[in-house]
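One protein chain omitted, others in place.
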Amino acid sequence: MAAQQGQVFLDELEIDEAEVDRRKEFLEFGPADEEALETLNELARKYADPVIEDLYRHFLAFDETKAFFRDPRVLTRVKGLQKEYFLRLTQGDYGADYVANRLRIGTVHESINLAPKWYLGGYNFYLRAVASRVFEAFGKTPEKALSVFQSLMKLVFMDIGLAVDTYIFARESTMRKQQEAIQELSTPVLQIRERLLLLPIIGIIDSQRARLITESLLQAIRANRAKVVVMDITGVGTIDSKVANHLIQTVSAAKLMGASVIVTGLSAEVAQALVSLGIALEKLNTVGDLQGGIEEAERLLGYRVSRLPAPASDTRSA
Amino acid sequence: MPDDVRVSINSESDVVTARQAGRQLAAAAGFSSTDQTLIATAISEIARNIIVYAHRGEMIVSQLQRQSRRGIRVVGRDQGPGIENTELALSDGYSTANSLGMGLPGARRLMDEFNLSSSLGIGTTVTMIKWAR
Partner (left out) sequence: MRVPILKQGDVLIASIQAALSDQELLNFREALAEQVGAYRARGVVIDVTALDVLDSFATRTLRDVAHAARLRGAKTVVVGIQPEVAFAMVQLGLALESVPTALDLEEGMALLTSGRTGDGGDAG
């Protein structure tokens, strides 16, 4: 189960075995480093508790990070998890499971809104605390201490890289979901009379959106057996040749389904500009404003709208 | 569901077979109905080109997975006369595919990735990929 979840992370972030190996290559992290880290494990178990205590004392000394630990039970639990995390650094076997685990942790940090600056600062504190203990332990052989510490740094930087990736991915996912929500809201097709659809288009039209709009419209034509569509583009941002072509395609597709499209909201200036770009606007049936367009549509459908005379009994006067 | 389907194109009835195979594979890969139609239409155009210009060839439709994205790859291959000017063959802009055209620019518009390679006297290979949205 954990393995499956890990796989989901790896897939979504597009971090496969080859990618992990590449990162290790770039960090120059190899089997020698793995061995070195494993030799550090015993020492790590000895200093784990005091280092954690120091680290959390540091977190609690700053209001912003203290805020995450108002509940003492949370604090205790997190310390325990943190200890596991740090010990894992020196337990070897830094393969797919390891990476999946690190990605999961990064995701948790992002989801509680721990800003990168605190995460990185905390990690830095940890590294400094470990550095002094490692150099102390290796006393007479500082070159060995340095070498082991460098192996640790390589792994830690890979971890940080993964955590940052999860942050970015989470932010991008949110943005993508918001985009989709906006797109759904922004392609309404409204039936305003039998056989008559209104398609108000607002905002920026890119090819993705143009496709969505066209698909929605065509489905609506079938569902409503529409014969006329009033497509209002008053609210469309920039209408350049690309957008114009998207609109013309939409009109052509509607026509193939037997529906004629009246385009409203195309200002004279924009029309001029498009014609001078060589866009074949004469294919389009355009009417200046929305009201005019709807009236034209009703006419095409055989409606005649007339105003009822004022009621005779209304004799109120100023 | 197999990962790929190979259809020999020897006669024009194979055009229909190829595009149905493509549609089925696209459906199995989770493509929307609209996209299935786009893929089937692109296959139809390329398969037809094979019949018209090379008389025979093959189409291979395969499911693809690039990291987290699923896709369909269509390869149309023949050993026909080849295309003299591939740039010209691809340069149709938005104009209608008429009887003189090879439908290549149209097929390209339907797909996400498109590659044409051809040598005179040797043959032509069209590779197209569409990614599920």
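Every chain is named by a letter (A and B) in the order it is written, and numbering of its residues begins at 1.
Basically, a residue touches a chain if its C-beta (ideal position, glycine included) is under 8 Å from a C-beta of that chain, and two chains touch if they have at least 3 such contacts.
All values reported here derive from a predicted model rather than from experimental measurement.
Undergrad: Could you tell which one of A:145, A:163 or A:221 touches the chain left off the display?
TA: Of the candidates A:145, A:163 or A:221, A:221 is in touch with the missing chain.
Undergrad: Tell me which residue among B:15, B:54 or B:128 touches the hidden chain in the full complex.
TA: Answer from the full complex: B:15 touches the omitted chain.
Undergrad: Residue by residue, what part of subunit B touches the chain that was omitted?
TA: Subunit B touches the chain not shown through residues 12-13, 15-16, 19-20, 23, 33-34, 36-38, 40-41, 44-45, 48, 92, 94-97, 99, 101, 103, 105-107, 109-110.
Undergrad: Could I get the residues of subunit A that touch the absent chain, sorted low to high?
TA: Here the touching residues of subunit A are 211, 214-215, 218-219, 221-222, 225-227, 249-250, 252-260, 300, 302.
In this section, only the chains that are shown with their structure count from here on.
Undergrad: State, to the nearest whole Å, the distance from the C-alpha centre of subunit A to the C-alpha centre of subunit B.
TA: Each chain's C-alpha centroid was found; their separation is 32 Å.
Undergrad: Please name which positions on subunit A make contact with subunit B in the complex.
TA: 11-12, 14, 16, 215, 245
Undergrad: Using the touch definition up top, name the residues of subunit B that touch subunit A in the complex.
TA: So the residues of subunit B in touch with subunit A come to 34, 67-68, 94.
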